[in-house]
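The complex appears here without one of its protein chains, the remainder shown in place.
Right after this comes chain A.
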Amino acid sequence: MSVTTRLAVFGAALALVATSGSAAFAQKKYDTGATDTEIKIGNIMPYSGPASAYGIIGRTEAAYFKKINDAGGVNGRKINFISYDDAYSPPKAVEQARKLVESDEVLLIFNSLGTPSNSAIQKYMNSKKVPQLFVATGATKWNDPKDFPWTMGWQPNYQSETQIYAKYILKNMPNAKIAVLFQNDDYGKDYLKGLKDGLGQKAASMIVAEESFETSQPTIDSNIVKLKASNADVFIDIATPKFAAQAIKKVAEIGWKPTHFLNNVSASVGSVIKPAGFENAQDIISAAYLKDASDKQWDNDPGMKEFYAFMAKDFPEGDKLDGGTVVGFGVAQTLVQVLKQCGDNLTRENIMKQAASLQDFRTEVLLPGIKINTAANDFAPISQLQLMKFKGEKWELFGDVISADVGG
């Protein structure tokens, strides 16, 4: 081949590259953190500190994205999942969020955990216009697209859950006398507000006793005794696992027999009901949105089988009975769906647009009938729950899937 022909071939090749390149430019759109080969996703988890038990969620997500990458990624792009520890401390969360956005240059921050940590970074994320997507907290304030268009929750918020209990009580026990035990923090107060809003005008007459407790208290026995003295016949138990187990035990011990509503946060059979004793927990009512891995009825469920296969193959060191792994799996699937919908338009704006246009999306770890729906004015992906009653050694679902959408 002469030099001239070589040059000609080279020139032609160059022209071809240039035209295909410009064609690609026309359809592909990227913001910082996304390229033809990679999508950078940031995450903040309490791997250390008081809430380190939740760290399992981040580890599950990392394992899930690795599985997705091994299978070719999302639309040909690999997910680069960068997860940092904030030890559940808000100032540290701010530092890590800034590191992710400004130093690692991620496309978005996904499933950062904890109400205080997310509150601390919310303003920053919204001023930088970087998505703070599917935050791992049940606070109601994440559903506020008007003031915070770059922040979105995932799990049903606390207020929806107690609203559902309120609906049930008004329908089935209109003359109930209600005693409420709640943890004295934003989580407890959010639940309490949902209950009062749900009961509406009857709240003042129906709630006969309210007792709050601090997480630093060693036991809540005295609170339970006080609540019993109010002669209530409905007990609403808003407590994290350790205290919920104490409450179930104490209620049985002092022979109080109210209709016991237990918040979903503490509905785990393994970490709450079993330590409290199955015999003490009969007929407790709670609500759920995810399938419980310790529940035998899902053993042959295709969705849960997929989850078990994932746990066995990709995350063998994780405990499938820990509720955190199911959550991590489900929320990671939701993100992958959003990224798929984005196609080649991986701008931050489009991420939020696609996240806000999920329609009847299901990850198969959700209970049958529960669907993820979002819209430009609805930033609460999961807002349905189903009631369940504890029978024998497991939860039995009953009634229909109930919706309650609450804005922040």
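Please note the rule applied: contacts are C-beta pairs under 8 Å (C-beta built on N, C-alpha and C of every residue); 3 or more make two chains touch, one makes a residue touch a chain; residues count from 1.
FYI, contacts and distances are computed from a predicted model.
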Assuming one chain is omitted from the figure, identify its UniProt name from "2-hydroxyhepta-2,4-diene-1,7-dioate isomerase", "Branched-chain amino acid ABC transporter permease", "2-oxoacid:ferredoxin oxidoreductase subunit beta" or "Cytochrome c oxidase subunit 2".
-> "Branched-chain amino acid ABC transporter permease"
Contact partner of the left-out chain, one of A:89, A:112, A:286 or A:386 | A:89
Selected residue (touches chain absent from view) among A:184, A:219 or A:347 = A:184
Of A:119, A:240 or A:373, the residue touching the omitted chain is A:119
Of A:32, A:48 or A:230, the residue in touch with the unshown chain = A:48
What chain A residues would touch the chain not displayed?
-> 47-49, 59, 83-85, 87-91, 94-95, 98-99, 101-103, 116, 119-120, 122-124, 184-186, 189, 214, 216
